[in-house]
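Showing chain A:
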Amino acid sequence: MSFEWIKIPYALLTLFIVANYGFLLTAVMAKIAARVGRRHGIPVWQNYVDLIKNYGLRSSITHGVMFYLGPVFRLTGGVGLLMFVPTIYGTEMFSNMSFAGDLILALYFVFFGSLGMALGAGESGHPHSAIGVTRGLSQVTAAELPFALAVYAVAVQYQTLSVTEIVAAQQGGILHWTLFSNPLAVAAAMLSFLGTMMRPPFDVVLAPQEIPIGPPTEYHSSYLALMQTNRAIFPIAKIVIYMNLFFGGAASWPVFFLKVFLIYLVSVIVGVVFPRFRVEQSIRWFLIWAVPLGIAAILMV
Partner candidate 1 sequence: MKDDFPTPPVRDELKKRVVETPDGQTIEIDPLRDYYCQSAPTVMPAAYSKIVEGLFNWARAESLWILGFGTGCGAIEMRPLMTPRFDAYRYGIQWRPTPRQSNLFVISGYLSVKTLKRVIRSYEQMPNPKYVVGLGSCTINGGMYFDSYNTITRLDQYLPVDVYIAGCMPRPEALLAGFEELKRIIRAGKAEGANQYAEQFDWYKANQKRVIHDWDMPDYNW
Partner candidate 2 sequence: MRDLYDRLKTAFPLGELTEQRPDLAFVTVAKEQLRSLLLHLRDQEGFTHLVLLTAVDWLEEGNFQLTYLMNNRLACRDLGVRVMLPRDPASMDSIHDLWPTAATYQRELREMFGIDFPGSPRVDEDFILEGWIRTPPYRRDFDTLKFSDEVFAPRPGRASSDPTEFMKQQLYPDKT
């Protein structure tokens, strides 16, 4: 297979659309959450303003190469994830670099960002970062476990490791979705989804009121801006995976926007109303509720 250079502008276009959609979507979600709290919340363009502000800060203090690379890794995690899964099923333009067996790579990218973050934050030398990293990694690991099980179940179910093929297998009607063909795996994966979206009750790692803001304590100005950009791209990229694996993928941008919105909303619906778990509580919760579901999903298949 020869590499087609045209894929690069296509990928950038995808990235551009996803990033802007991410910025707006997180702001809209914040507004929805604010309305539940009976207030107005941030303006929808607030994310852009914050981004410009952070890029516009004059001073940036580095704590070493890894400190600088942390946000870069984090962003690579988000962008990479997006790049290697078909964003819009069936179009040459927005399938990007997806290839056979990309599911494993995708799984790796989901985790890649957290690891990069951990390395960078550790370099900053701030004790809060170190504590935040420890807590974050333990929780993410626990949350990824049911997801990995669910993905394994799906892979076994469709007998493929290609995301594109999994999506293809789900076409032809709502009832073909994994959601209905393997509900246990989807349930396990959605519980895991809650845990990785950094929303309550599983956001103790990044909570400002806890050990101040966790790993990114020392990050500021353009570093923080990079991470903000990632904060817009990464959830969307992750939702794309979920959408492709469990909800039949998206064949056009409107369907994409709608499905992403709805899947994102799942974490918000839960997040807005529940208080935080402590790290050990959330780990226990994943192990007790989500992991058995994942195992059951595999057994079902």
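Convention: contacts are C-beta pairs under 8 Å (C-beta built on N, C-alpha and C of every residue); 3 or more make two chains touch, one makes a residue touch a chain; residues count from 1.
How were these picked? Simply put, all candidates are chains of the complex that A comes from, given by their letters.
Note that the structure is predicted; figures quoted are calculated from it, not measured.
Looking at 1 or 2, only one should touch chain A in the complex. Which number is that?
None of the others touch chain A; the one that does is 1.
Considering only the defined contacts, which chain A positions touch candidate 1 in the complex?
Where chain A meets candidate 1, its residues are 34, 37-43, 46, 49-50, 52-53, 56-61, 128, 208-209, 212-213, 216-221, 224.
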